[in-house]
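With one protein chain withheld, the remaining protein chains of the complex are depicted in position.
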Amino acid sequence: MADWFTLAAVFLLLSVAVALGRCWRGPGPVERIMAAQLAGTGVIGVAVVLGAARRDAAMLDAALIGTLLAAVAVTAFARSAAKPGDRPEGRG
Amino acid sequence: MSWIDLAVLALLGTGLAFYGAGSLGLLRFPDTASRLHALTKADNLGLGLVALAAALHWGSLAVAAKIALVWLFAVIAAGITSQLLARQARLDGTRSHPDGDRP
């Protein structure tokens, strides 16, 4: 059973690699920062299945931290990319 | 192979299929916001199914609760970041119109 989970991790990495092709091609900055969003789902999937394969709960902590860091990265991007005056209500 | 193992395999396979479809959508969809649909919805559903498979395989209630939390945080984070990215895509779209000021 553990082998299936390891195999799933390989497939997930492949899937993330394919999706990274989009981040590489762009064309816009939003496409590129999607790489961080990908880390927020794809790489966390890898951590969860590897954790299940080895019954290692520490992998779940890694997954959790990965989610939160990805969210912070994307938020930082959005704040730095937004120009003042883009939206009247934009406070940040 | 027990019934639980079969269920785990089915969930794992379906989850991976959604991940694959999300990656494909990311490559195929023509505009930025549509690509965000693929990334937000398909990948999060894939993660949910994979997480369910992992929780079933683990067979411990405490670990299952923790996996549920991982998924919940991922969904909340995706709900917020996808809105931020979509807003940026929207702004980039309006800026690149003829009268807009391109950055």
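All chains are identified by letter, namely A and B, in their written order; residue positions are counted from 1 within each chain.
Basically, contacts are C-beta pairs under 8 Å (C-beta built on N, C-alpha and C of every residue); 3 or more make two chains touch, one makes a residue touch a chain.
Definition applied: contacts and distances are computed from a predicted model.
Look at the chain that isn't drawn here: its UniProt entry, checked against "ATP-binding cassette domain-containing protein", "Ferritin family protein", "Carbon-monoxide dehydrogenase small subunit" or "Na+/H+ antiporter subunit E", names it "Na+/H+ antiporter subunit E".
Only one residue in the set A:9, A:39, A:64 or A:81 touches the chain that does not appear here, and it is A:64.
Although one chain is hidden here, its contacts on subunit B can still be listed: residues 17-18, 21-22, 24-25, 28-31, 33-34, 36-38, 40-42, 44-46, 48, 62-63, 65-66, 69, 75-76, 78-80, 82-84, 86-87, 89-90, 93.
Criterion: only the chains that are shown with their structure count from here on.
Centre-to-centre spacing of subunit A and subunit B amounts to 9 Å, using the average Cα coordinate of each chain. The touching residues of subunit A, when paired with subunit B in their complex, are 1, 4-5, 8, 11-12, 15-16, 18-19, 21-22, 28-31, 33-34, 37-38, 40-42, 44-45, 48-49, 51-52, 55, 57, 60, 63-64, 67-68, 70-71, 74-75, 77-78, 81-83, 86-87. Note for the complex: subunit B touches subunit A at residues 5, 8-9, 12, 15-16, 19-20, 22-24, 26-27, 32, 35-36, 39-40, 43-44, 46-47, 50-51, 53-54, 57-58, 63, 66-67, 69-70, 73-74, 77-78, 80-82, 84-85, 87-89, 91-92, 103.
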